[in-house]
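Structure in structure tokens, see below.
Here the complex is missing one protein chain, while the rest keep their positions.
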Amino acid sequence: MKRIAVLVVGVLALGAIVWAQNGLLINGAGATFPYPIYSKWFDEYHKKYANIQFNYQSVGSGAGIKQTTEGTVDFGATDGPMNDDQLKAFQDKRGSAILHFPTVLGAAVPTYNVPGVTGALNFTPEALAGIFLGKITKWNDPAITGANKGVDLPANDIVVVHRSDGSGTTYIWTDYLSKVSDEWKSKVSKNTSVNWPVGLGGKGNEGVTGLIKQTPNSIGYVELIYAAQNNIPYGAVKNSSGNFVKADLAGVSAAAAGAAKEMPDDFRVSITNAPGKTAYPISSFTWLLIPQKFQDAGKRDAVKGFLKWMLADGQNYAEGLSYAKLPKEVVEKEKKAINSIQ
Amino acid sequence: MATSGTTLPNAGPATGSRSFLSRLRDGDEIARLITLVFAATVVLITLLLVYELWTNSALARAKFGLHFFVTQVWDPVIDQYGALPFMYGTLVTSALALLIAVPLGIGAAIFLAELAPPRISDTLQFFIDLLAAVPSVIYGLLGVFIIVPLMRTVIFPGLNKPLGFMPFFKGPSYGVGFLTAGIVLAIMVIPYIISVSREVLLSVPRDQREAALALGSTRWESTWKVVVPFAKTGILGSVFLALARALGETMAVTMVIGNTPTISASLFSPGDSIASVIANQFTEATGDLYLQSLVALGLVLFLMTFILNGLARILIVLTTQKGSGVPT
Partner (left out) sequence: MSARVKWRRFVSNFMLTLTGLCALVSVSVLFLILGYLVFNGGTSINWAFLTQLPKPVGEAGGGMANAIVGSAKLLLAASLFGVPIGFLGGIYLAEFSGSAVASVVRYSADLLNGVPSIVIGIFAYSMVVLPFRHFSTFAGAFALGLMMIPITLRSTEEFLNGVPRYLREGAMALGASKWKTIASVVVPAAYRGILTAILLALARVAGETAPLLFTAFGNRFWSQGWEQPTASLPVMIFTYAVSPYEDWHRQAWAAGLVLLGLILIINILARTILSRGIAVPRS
């Protein structure tokens, strides 16, 4: 009996020690697209303010939207802006509006693993749509070789890799394909999770990159930094002006230039297939989803503080990780919007 | 009426309850009530689980009805959901697992029960029990880094070149797919087949074997033609148990199956299973119908494992009863 009592007391004491709260933990979940820079930001911010921790889980934009709406996380992140139905659902469930805050600009690139090909292939919109629709099945198909004269493409079957989870990167990719291919638009359309005609599924940008690395003859779409960090080749895409552009900071910023001037108040905008000679056609903003009303004043202030830091110092980390900074006009507009968080 | 051994020796005419007051005074009634509450909690939790599964899939069941089982489409964009590709994937990978694991498992069980000296048999059984303890995610780890490349470099060419004309072995192969998942699952369920089969084989009465040997059969013949058939119901039970485990496996499968809702005869095709799709899509299912369709899938899986486990239990009990001489 005594031994049991001692045991119970010991366990409770342990629990108490572990229970001791110190510091503020703010939970977020969502897009894998910007995960490299978010994890860097939250790490740096924690170094600055040791008692504030932003715990961000990279689970995909779909999960980010869902869990933010359910209220199981304090904020979300997505590269596919919430549609009107989702906005309404949030309002109904949580009793306040949800705000989109652009953080950085990124690019979704076609990345591949073709034996013997180490450089950048050129892809036309027709080629990309055809491949992902499953109509173009071999690497030496004329639609691909036509744009890549001088490159020796093998007669191997193309292995398409896409996302298995709800993804903003998928949204960006399918948004682009819907704009350049009527067949894609009617057959598959754009969403964070679609009914893919062909291909393997990987979980997160990480999973897709992993699969491509390991699977010869594969092609998929990932955020630029994932291809760059893992040294896998990625291709150039023909933009609306007819130029083949390989994703880089300049191309992404060029794509955002038009939108920057005409940014809507809720910051939801698509910049795929943007006009401009040097624009990279598969670019996108990525957003943090912040509820307009916070129950907890501490969390609210921490979030507002982070957003201000993100728009200033935070932007300096973007280019090092191959994301483009936000255009100045957008930054100014966001600073004003932060004030509306209560 | 209390049936356990804790009764007063001289309690009076029938065994069992003393007067209520006497129990209360000794604190027994309180003890009984406390433990009853906990036992009842178990029942309550189980009922609650089934209830939750049922109600949280109501939308999907209402909208799709029995069509859910035969619809191939899984499309969140148009909110159209069908369980067929996932049921297919679950069943195919489990069937493959059994095809590989059952011969190996029964063979090993025969060795352990009939041939190996008791000490070796026990030691090997010890190791096999440890194998059963390895968690799913570790099998997944091995699957991703060892079996997937093996599949791509050795197994696929090995099977595709000679047998590629058959629909089962058509390429291309990505490394991940039904067969890869099947192999990983096979490794996971072998221990179950071995332990249960070994036990039922050991429970076959000696005189069966001896009679066969006395009639001049070889050891193999006595084992295969007499002992194993005697135990076959129990062995079948072990197979069902293994199947039930394979159906519910999540992590190892989701890491090597390819995560595409495809129905294909080819073993090398990527696919998806019920448990795997729930793991991938549950936290992000925006929209009630989407989420409830996933819960409906969970309900389907639950029913499948429920039925199989029940059958398994009956079969194993039948065999061990047979073995101990209880007339069936």
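Every chain is named by a letter (A and B) in the order it is written, and numbering of its residues begins at 1.
As a working rule, contacts are C-beta pairs under 8 Å (C-beta built on N, C-alpha and C of every residue); 3 or more make two chains touch, one makes a residue touch a chain.
What you see is a predicted model; the values in this text were computed from it and never measured.
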Given A:T209, A:S270, A:T286 or A:Q315, the residue that touches the chain left out of view is A:T209
Checked against the full complex, the residue among B:A83, B:L179 or B:M251 that touches the missing chain is B:M251
Residue positions on subunit A contacting the omitted chain are 11, 14-15, 18-23, 25, 27, 29, 35-36, 39-40, 42-43, 46, 53, 55-58, 70-73, 202-204, 206-207, 209-210, 213, 225-226, 229-230, 321
On subunit B, the omitted chain is touched by residues 1-9, 23, 26-28, 30-32, 34-36, 38-43, 45-49, 52-53, 56, 103-108, 110-112, 114-116, 124, 126-131, 133-138, 140-142, 144-146, 187, 190-191, 194, 218-221, 223-224, 244, 247-251, 255, 275, 278-279, 282-283, 294-295, 298, 301-302, 305-306, 309, 313
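Assume only the chains that are shown with their structure count from here on.
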Averaging C-alpha coordinates per chain, one finds the centres of subunit A and subunit B separated by a number of Å equal to 38
In the complex, subunit A touches subunit B at residues 29, 59-67, 69, 86, 89, 157, 159, 164-166, 188-189, 191-196, 199-203, 211, 214-215, 217-218
The subunit B residues in contact with subunit A across the complex are 73-78, 148-149, 152, 171-172, 174-176, 254, 258-260, 270, 272, 280-281, 283-286
